[in-house]
Every structure is written in C-alpha cells, then in structure tokens.
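What follows is a set of notes on a single structure, which appears directly below.
With one protein chain withheld, the remaining protein chains of the complex are depicted in position.
What follows is chain A.
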Amino acid sequence: MIKPNKKLQVGTLAVGFFFLYAPILSLIVYSFNDSQLVTIWSKVSLRWYYALAQDDELINAAWLSLKIGLLTAFASVAIGTWAGFVLARMGRFRGFTLYSAMINAPLVIPEVIQGISLLLLFVEMGKVLGWPAERGVFTIWIGHVMLCVSYVAIIVQSRIRELDTALEDAAMDLGATPLRVFFVITLPLISQALISGWLLSFTLSIDDLVLSAFLSGPGSTTLPLVVFSRVRLGLNPEMNALATIFIGLVTVGVIAANFFMQRAEARRAMPAS
C-alpha cells in the first residue's frame, strides 16, 4: 500500500487543525479571565460564569431555544423520514425533479432568502386566514423544521438506499401491509440515521439566527438572537463563558454519540461474521 509523505501529512493536518481549534481554545481560555477587557489577561476567575447565572434575559432565551430545538428535532425527523423514504423508494414519479430540488435547495440557499419568504407566507396567511395572527414560537418552529427536513431527508434516503430489501420483501410475502412493514422492519433498520437526523436538527435549531430573526415576534427571543444583539457591539466576557459551556456540552455530546454509534456498528457486524 502506498503511504503519503509522513512529514507533509502530519504538518498539513497540524496546521489545519490549529486553524480550526485555536479560535475555540482562545474563547475557552479567556472565559476564565477576570478582566472586563476580554483579550487583556489579568487573573483567573469564574466571575463571568456567576454573571451568566444571574442573567435572566439569557437564561429565558436559552430555555426557549431548548424548547424550540426539541420540538424541531421531533417534527423534522418525522417529516424528514417520510420525505427521505419517498426520495429513496418511490422511483422517478411525476414531478420528481421538482421534489428533489425542493429538498436540496434548503441545504445551500442563503438563509436570508428562506427567512423573508417564510415571513411573507405567514403575513399573507395571517391576512387571508386570520392565522397565525402574530409571529412567535410557532412560526420559528415551522421555519426551523423547514430547514431541518432537508438534512434529515438526505441522511435517511442514503441509509434506505443501502438497505437490503430482502427483509421487507419477506414481510410483504408473509402478508404484512406496507405500512406495517415500514414501521416494524424499515424504521428499526434505519434507527441510526434517525438519531443522527434528530441530533443534527436539534443543533441546527438551537444555533439558528437568521430564520429566527425574521420569524420571531414580541416575547419570542431565542438564544442566538440575544447573543447576536450583544456581540454586535463587540467583545463581551459573558459571551465567552456562555460559549465555553456550549462547547463543553457539544463536545461531550458528539463524543458520546460517536462512541455509541461505533459500538452499535460493531455489534451489528458481529453476528454476521
């Protein structure tokens, strides 16, 4: 087997990962800085973590974001799985190109475009149907689900394509209805893709700023909106503390998810051998 130049390999990866991680590490280090001036080091303190614990605006926004994130994750997995199943198993039905384009577009389209279009939809709906009368949690939720459905659909369709149809065919032959086959056979087989999709939707929702800015109303300020309004004015040591907590949670989450998935994969590979 051909091995690349070891020095070049290690060097390139070291530079690359330094670029990816130096900013994150600097955030973490300076969150423990006592000084009001974020980048001038004075002494180690947990001052900004205490400030964070007393910041009601931020805490309320965090709860709201968490709530919307959970709602989004469940709804996106439900609709996204359905959409991905259609993409993978229904062949080239009439309107397939438009369908796949509508799934692909939200992956790349600038969020400001989606933000303004959904906002105009809700405003027009409010005018014609009288509902939704006001923007708020509900409209943000729909916006986030709209975005995440595409990601879930892509993950699910690629997993379904890998599946061996023998099990499903056998169940059909034994007289199970298609709906039953889907819930009893297909869903458990793609459960990993569903978990990935759920986690991705949850983080995308918690992180989303642009869609929320267009779709939020009075009293529905999510965490990114609060953070953005503050960091727009420049550095803010409290935001460093918040970032550190966030990074810590995400790191633990990603490593745990990776660990469990690899274990599940290993277990799946075992009986076959």
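The definition used in the following text is that a contact is a pair of C-beta atoms (placed from the backbone, for glycine too) under 8 Å apart; a residue touches a chain by one contact, two chains touch by 3 or more; residues count from 1.
Throughout what follows, contacts and distances are computed from a predicted model.
Undergrad: Just by its UniProt name, which of "3-isopropylmalate dehydratase large subunit", "Aspartyl/glutamyl-tRNA(Asn/Gln) amidotransferase subunit B", "Putrescine transport system permease protein PotH" or "NADH-quinone oxidoreductase subunit F" is the chain not shown in this complex?
TA: Per the UniProt record, that chain is "Putrescine transport system permease protein PotH".
Undergrad: Using the touch definition from the top, which of A:130, A:175, A:218 or A:234 touches the missing chain?
TA: Considering all chains, including the one not shown, the answer is A:234.
Undergrad: Write down which of A:103, A:140, A:155 or A:190 is the residue touching the left-out chain.
TA: Touching the chain that is not displayed is residue A:103.
Undergrad: Residues of chain A in contact with the chain that isn't shown?
TA: Considering the whole complex, chain A reaches the absent chain at 1-4, 8-9, 12-13, 16-17, 19-24, 26-27, 30, 37-40, 79, 82-83, 85-88, 90, 93, 95, 97, 99-114, 116-118, 120-121, 123-124, 127, 142, 146, 149, 153, 157-158, 161, 178, 203, 206-207, 209-210, 213-214, 224, 227-228, 231-232, 234-235, 239-240, 242-243, 246-247, 250-251, 253-255, 258, 262.
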